[in-house]
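Just one protein chain is left out here, and the rest sit where they should.
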Amino acid sequence: MRIELREAGFAYLQGTPFASIALAGVSLCIEPGERIGITGPVGSGKSTLLELLAGLRQPGTGSVYFDGLPAARRRKKTVPGPGRIGIAFQSPESCLFEKTVIADVASGPRNLGINEAPARERAEAALKSMGLDPVSYGRRSPWSLSTGEQRRVALAGLLALEPEVLLLDEPSASLDPAARESLTGQLLKINGKGVTIVIAGHDMDEMARFARRLVIIDEGRLAADGPAAALLTDTGLMERHGLEAPATVRLSGMLAQATGRPVPPFLTEASAASFLRGLSGPSEPREPRHAS
Amino acid sequence: MMSQPPIISLKSVTFGYPDVRSLALDGVSLEVAAGEFVAVAGANGSGKSTLARLFNGLLLPGAGNVLIDGKNTRDRENLNHIRETVAMVFQNPESQIVAATVGDDIAFGLENLGLPAEQIGLRVQEAGCRFGLAGLLDREPHWLSGGQKQRTVLAGAVAMEPRVLVLDEPASMLDPCSRKEFMALVRDLWQDGTTVVYLSHDMDEVARAPRMIALSEGKVSFDGDPHDFFSREGLMAETNLRPPLAVRLSRFLASAGSKPPALTLAELVKRACA
Partner (left out) sequence: MHLDELIIGQYFPGNSLLHRADPRLKITAVFIYVAGLFLAGGFAGLLIMAAGLLLALAQARVPPRWLYRSVRPVAALLLLTFLFQLFLHGGPVLGRIGPVPIYRDGAREGGYLALRLLLLVLAGIVLSLTTPPVALTDAFGKMMAPLAKLKVPAYELALMMTIALRFIPTLLMEADRIIKAQAARGASLASGGPARRARALLPVLIPLFILSFKDADELAMAMESRCWRGGKGRTSRRRLRLGPVDAMFALLAAVVVAGGVAIGRTSGF
């Protein structure tokens, strides 16, 4: 599905003394199969933007188009029904409610009117693509799992709907580094199967690993929109919008300053490693032995 | 200084939750001297949070003893003194704010101590200024950002003038900027003499601490200089902790193998250009 915002704006509590503008004049087009990161300082309007893209809120000004069709204000039918666009808010595991993992994941397809058996099949496939074995996890209670596992179950619940677009608000927040990395890996695989994935978040290291395109929102306005590799290595741009460039990019800046010669910005750990290896001469690096 | 008794002392502490077969903590012994900064690292489920709750008597050990400032947490009479000595900050700022405005929340602990209103007012002002909340004292918590909420929690803890701050994943729900800001405030408090015990899986922060304790499966698997920890790859695998970027890249340096790995990017750059 193609989602397009044209000059979209949104204000909370309009007409009250507490009114606050969350978004103003944002134009953005999300093409099928993209892998997009949305970032910006706290309170910049990222979460509101996700809700507009999901059709959960209507823009106060401007408009949203789903597959080229405008979503009419106050008419529910013009917003794509549940299932086509999946959205997960922060800590989605707090929405788990069924007695078993498999029942929870299957509840989405069941809601859409799919029969027990095919819904179960979809749930099992969804659990597998989140890296959870349906046989050993399916019958367990969601509350017997670790936070990282719970989060994957919650995301599997979205996947079981077989959505075309996944909108995720800080999917890896408060997970430990190992759980964080494996989640990014699974999302990359799912995107590889053609699902559009949009992640809102603050972790630029994660954005460097995940996003192909990056959108920066600052004070409700679109501040930048372009290839992630170009934006993430532009330290000036990052700083202007109160963001911290990925650690590898910061490292290249520090090396350039220390050596007094230009150092290409590293977007991946591997490129940083090969640069350092070059500095230290031809000697072989020590065998990596720590757990991966 | 050395002759002083440790401010925190755990002696073969064991703790298990009902209905859970394995122990959350299994024979943990450790001491923290006044004025130290100790990072306790452990993956999710390693027993970190249980350990934190033992430090001020929120949980009592199944076996062994916890002594705070020489006083046993098992003795109910000591609890007031212990909780005035050890202040806690937990992970979720949302559920730690008791009162309906920032100022009232900073005052909550002081009111419990029975301080006179003038003194409370003064300490609230002071804490408000120190933690960048001076303009927000009348604000209701639901209008605050995550960073502001967690600073409110810290201000409420520090206003009680504790000697020890125990922080259990205090910054993991914050965005990177607020996280840095929060940790800078914590380091300032340590410089001013507060003992800090920081429990986290954020290895960048842990690597910067002068002393680290690694927990895995309820046991202390390391206690010492982070440089030692990060030069032993077996330990990192055993504790399921991922080293920070600087450590991971250190093995590509010429000095790899002969020296312990660099813990921060600055250290790494210095080594690379040496």
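As written, the chain order gives the labels A and B, with residue 1 at the start of each chain.
Definition applied: a residue touches a chain if its C-beta (ideal position, glycine included) is under 8 Å from a C-beta of that chain, and two chains touch if they have at least 3 such contacts.
This structure is a prediction, so every number in the text was calculated from the model and none was measured.
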For the full complex, which residue in A:127, A:158 or A:267 touches the chain that was left out?
A:158
For the chain left off this view, which of B:13, B:43 or B:110 is in contact with it?
B:110
Using the definition of touch stated at the top, determine which of B:61, B:128, B:141 or B:243 touches the missing chain.
B:141
Option from B:96, B:148 or B:216 whose C-beta touches the chain left out
B:96
With the missing chain put back, which residues of chain B would touch it? List them for me.
53, 56, 58, 80, 83-84, 87-88, 90, 92, 94-101, 103-104, 107-117, 120-121, 124, 140-142, 153, 156-157, 160
Hidden partner chain, residues of chain A it touches:
12-13, 15-18, 51, 54, 56-57, 81-83, 85-89, 92, 94-97, 107-108, 111-112, 143, 157-158, 161
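Basically, only the chains that are shown with their structure count from here on.
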Centre-to-centre distance between chain B and chain A (centres being mean Cα positions), rounded to whole Å
30
Quick check on the complex: what are the chain A residues that touch chain B?
41-43, 146-148, 173-179, 181, 202-204, 242-244, 247-248, 250-251, 254-255, 258-259, 269, 272-274, 276-277, 279-281, 283, 285-286, 288-291
Can you list the residues on chain B that touch chain A in the complex?
43-45, 91, 145-147, 169, 172-173, 175-178, 180, 201, 203, 233-234, 236-237, 240, 242-243, 245, 248-249, 251-257, 265-266, 268-270, 272-273
